[in-house]
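Pasting a structure here, questions to come.
Shown here: the complex without one of its protein chains, the others still in place.
Order of writing sets the chain letters: A, B and C. Residues in each chain are counted from 1.
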Amino acid sequence: MSERGTTTTDEQETRAGKFGAYGGQYVPEVLMPAVEELADAYERYVLANEDGFVDDFRARIREFGGRPTPLSRAENLSERYGFDVYLKREDLLHGGAHKLNNALGQVLLAKYMGKERIVAETGAGQHGTATAMACAYLDMPCEIYMGRTDVNRQRPNVFRMRIHDAEVNPVDVGSGTLKEAINETMRDWATNVEDTHYVIGSVVGPHPFPAMVRDFQSVISEEVREQSREKLGELPEAVVACAGGGSNTMGAFAAFAGSASLPGAPEGTHDPAPDVDLLAVEAGGSSLGVDESEGYAPNSASLSTGSEGVLHGARTKLLQTEEGQIVESHSVSAGLDYAGVGPELAHLVDEGRVTPVNVDDDAALEAFHRLSREEGIIPALESSHAIAYLEEYEGDGPVVVNVSGRGDKDLDTVIEESTARDLDAAPSMEVFEE
Amino acid sequence: MSERGTTTTDEQETRAGKFGAYGGQYVPEVLMPAVEELADAYERYVLANEDGFVDDFRARIREFGGRPTPLSRAENLSERYGFDVYLKREDLLHGGAHKLNNALGQVLLAKYMGKERIVAETGAGQHGTATAMACAYLDMPCEIYMGRTDVNRQRPNVFRMRIHDAEVNPVDVGSGTLKEAINETMRDWATNVEDTHYVIGSVVGPHPFPAMVRDFQSVISEEVREQSREKLGELPEAVVACAGGGSNTMGAFAAFAGSASLPGAPEGTHDPAPDVDLLAVEAGGSSLGVDESEGYAPNSASLSTGSEGVLHGARTKLLQTEEGQIVESHSVSAGLDYAGVGPELAHLVDEGRVTPVNVDDDAALEAFHRLSREEGIIPALESSHAIAYLEEYEGDGPVVVNVSGRGDKDLDTVIEESTARDLDAAPSMEVFEE
Amino acid sequence: MTRSEIRAAFEDGPALVSYVAAGDPSVEASKEYVEALVDGGSDVIELGLPFSEPVAEGTTIQNAIKRALNAGMTPDAYLDLVRDLDVDVPVVCMTYYNLIYQYGESEARSASENASGDEPRASGGPEEFVAAAAEAGISGFVVPDLPVDESGPMYEACREHGLDLIFIVAPTTTPERLERMLDRTTGFVYVQGRLGTTAPATRSARTRPRPSNACRTPTSRRPSASASRRASRPARSSPAARTASSSGARTSTSSPRAWRTTCPRRTSPTASNRSPRS
Partner (left out) sequence: MTRSEIRAAFEDGPALVSYVAAGDPSVEASKEYVEALVDGGSDVIELGLPFSEPVAEGTTIQNAIKRALNAGMTPDAYLDLVRDLDVDVPVVCMTYYNLIYQYGESEARSASENASGDEPRASGGPEEFVAAAAEAGISGFVVPDLPVDESGPMYEACREHGLDLIFIVAPTTTPERLERMLDRTTGFVYVQGRLGTTAPATRSARTRPRPSNACRTPTSRRPSASASRRASRPARSSPAARTASSSGARTSTSSPRAWRTTCPRRTSPTASNRSPRS
């Protein structure tokens, strides 16, 4: 945040928070001071470990969150594919997904900043739940905005948030889903910006969010590097992660890309490792492309098929019409169902450091069943996309797949969708048919 | 299993598998050879680490299961009570409860024994799910017996078992709950005893189950001792665990009681520690005692209020009528709802080493809400009993509470019961009332 | 009421042993069924004393037991029923160990006493029930959850009161275990023909059972008698027995297929002439 150009073309603006041409701070003026204050706090507490903030974060994510999560060899999948498959087990993190790494980091930071209140948006409820958990643990009042439609179809996560004593504010506008919730949360933040911190749920939004969320999530790849050294004796050939907003992706990639900057990382874990392929698996949905006339994309493959634009505070790759209207994305997995993606990921794709790929809904559902059946791990539908990509992977391994979360939350959806699609991979549920 | 008395009074029978007067092998003859074969395998593989079985188990429960689980200081509860409260986080074990320690151990043992098929009973579905998980991971065919009533009220766990490719066999007899399921599983085992292993879900049943399940679960207390050394600098004043069948209890107590015998435990972690109080918290239900005429106990406090008898293969403490009919127990928590208890626990209570206490349904529900709200951890309703006991604890701490599982599975029950009881501690769910 | 010894029932070759769950659907009905079965040719009656957790039974008997318990069957009512029976064949009590163990002075086994740290079972045990059963006219016991290894006190009590303690030889029983059983056997032993629990033969073992290899193994002592616990058809089925089995809507659920009968398929049963080991 130090130098702020008054130059007149974007090319010359080299402020913090830019990843190549992506990133930035496209937010209403009312939020700019908050965003600047946060960027300042990020530099001091996170980057410079002021007051031992990062030590505190690391201790808490270990003791409260259950880090390090294991790197498990998938014996049956390794046999299936003929190369070694290792699973990074974020499904075992407290709350059941990688989301807590970020939520705990941000709520703790808000505490260090003297904020007295937390707001967050949530779609499927995973980020809301993680935030509510972190707030209960750190004794911070918490309000979660959630579209009315999502409230009704994600009841268990609403229960969890309420049980953690978070307020859940249903948003009745529009389609009542994630984007309306983001809107409302922004609005709350804009109204209460002085005492309130907005905990964004992925590596999106204005600077410093993309960098900060990446840093909190980078514990994933830090551990993968250490664990690879122990278990594989070498670095993996590739790291595979699903990409929605991209937080588990950046978390799994950062140490290999050399882009994270969380103090206290073990020696050498952040040296760039250009030989390790980084594969971001997007939701291919039912097919690629955008239906311009309907304003609808039957996928959420913004890295693979999107174009550059500005959304939710940052310049990044988006699913949009030619005119620039954001289209409705689609994925069987609620957590990947977002029309944008983190700006750093967009940049790493342009640079050729990260390869964007995608798998469709059916492939993800099949992978969900495959991992559950073959390895005794029920993955989140989001993570199932990463697992599905193994079917197409052409290298010799070893490959590390980030299992970003567990799939308990997805059981109903998976059963319904598997039945509707008549998937062979799905077990019959006739035990209920009496 | 070496010497087998042919003497004529129980007092003189000093066979393996007796804990004082408790334990034994009260099973149909058809199962005796299987039970003896298992006892032999237990001695060789578990006690003597033949073929490196225990090393294999330890590696797998670490990498697949996510051990060690953290020992987290509960900051807000410590403040509330004025003494240090530490939580042993079995809720973070793969599958969401301590059950996997045992299920993985037994399924792995069955593999070492050359068995080709696994059966197990389940009530609420936790043990069935853990077993199905372990079987998927270790590539063993698996059938789970579950009462029809339980099948219908525990749908998510049935889904999980099926998704792991386990057969779920609904039992239509009687009330269609846990005891009918045990019955059917025994029957299956008796029919297919040669190639099948029965994975019992707690420290109950005929020898060697109580000792073997304890040993697999003893990783809990082994870790607590190590972690106490690091974090507390001393042993805790007390360890508190809920007791249903007693497997998490024995797991949390064994290293302190000096009763476990799993090779490879760190130096000194199994030396008896008589100064550490061991508190087994039973489900007090709605009130203590037994309604003789109805054959019903509104609790499942067999250690606190039961009497000695023989059930499911072992002599132990039971909830029974004066005539010896087993009564129907009751607890708001399905996993504690069992009329018996592990024989070793009964013995340790008689010996004065373990203190049985109990808390009622309301106290458990309140503790569920308290931990969720104050610490950001949603405990299983079973574990909530252990947490509830802190309200009554009179020492100076530090106290370790075993959080045997997570409470996602209990959300519906808790919300329903909290509403029905009009509990102050429960958050309102009016977000849904639109 | 007089009654022959169990061993006598096997003196003339195969014997029909019929099972009835006492108290299903009522004490009176049980009395009638038993008497009809004896009229119809049963040589031994196995009268089940219903236990709430019948782990060795299949669905049919589980349901019968449940009905009996709901109708109020208790150990005392059971003994009264036995006293009332007007039959001249041996009546064997088939039940689970906990009922035998708990019978008598229950206060002595209360929780508070146990908590004192005394050897808890000093106050319980099989003696009282065995004595009462002998007095009522029971000739022997089958206790499916009491394998020979745990049978010490029961064996003592039976010997003291002159009752037979009958063990079950399973297809899985090893020669060594058979040896141990025969040491304590009086009356007869069951030879269980098939793996599993009592049940209609609709569900069979996934693996082919080793047919009673223990019994086929040459041993120094021959089994005293053998019976399949679960032949799918009675070896001998008299018209009267058939009548008894269809004497009421509820009786039929104690399906004939579940009745235990002698099954002379492999070894020819003979009455034991071995007396209890002294």
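Structural remarks
Going forward, a residue touches a chain if its C-beta (ideal position, glycine included) is under 8 Å from a C-beta of that chain, and two chains touch if they have at least 3 such contacts.
Remember, it's a predicted structure, so these values are computed and weren't measured experimentally.
Under the touch definition stated at the start, the shown chains contacted by the missing one in the entire complex are A.
Considering the full assembly, A:Pro33 is the residue among A:Pro33, A:Gly268 or A:Gly395 that touches the omitted chain. The omitted chain makes contact with just one of the residues A:Ile163, A:Met186, A:Val357 or A:Val431: A:Met186. For the options A:Pro236, A:Gly251, A:Gly306 or A:Gly376, the residue in contact with the chain missing from this view is A:Gly306.
In the full complex, the hidden chain is touched by subunit A at residues 4-13, 15, 20-21, 24-34, 117, 173-174, 179-180, 182-183, 186-187, 190-196, 295, 304-313, 315, 317-318, 320, 322-327, 349-352.
The working rule: only the chains that are shown with their structure count from here on.
Counted as hops between touching chains, the shortest connection from subunit A to subunit C is 2.
Separation between the centroids of subunit B and subunit C, computed from CA atoms only, is 34 Å.
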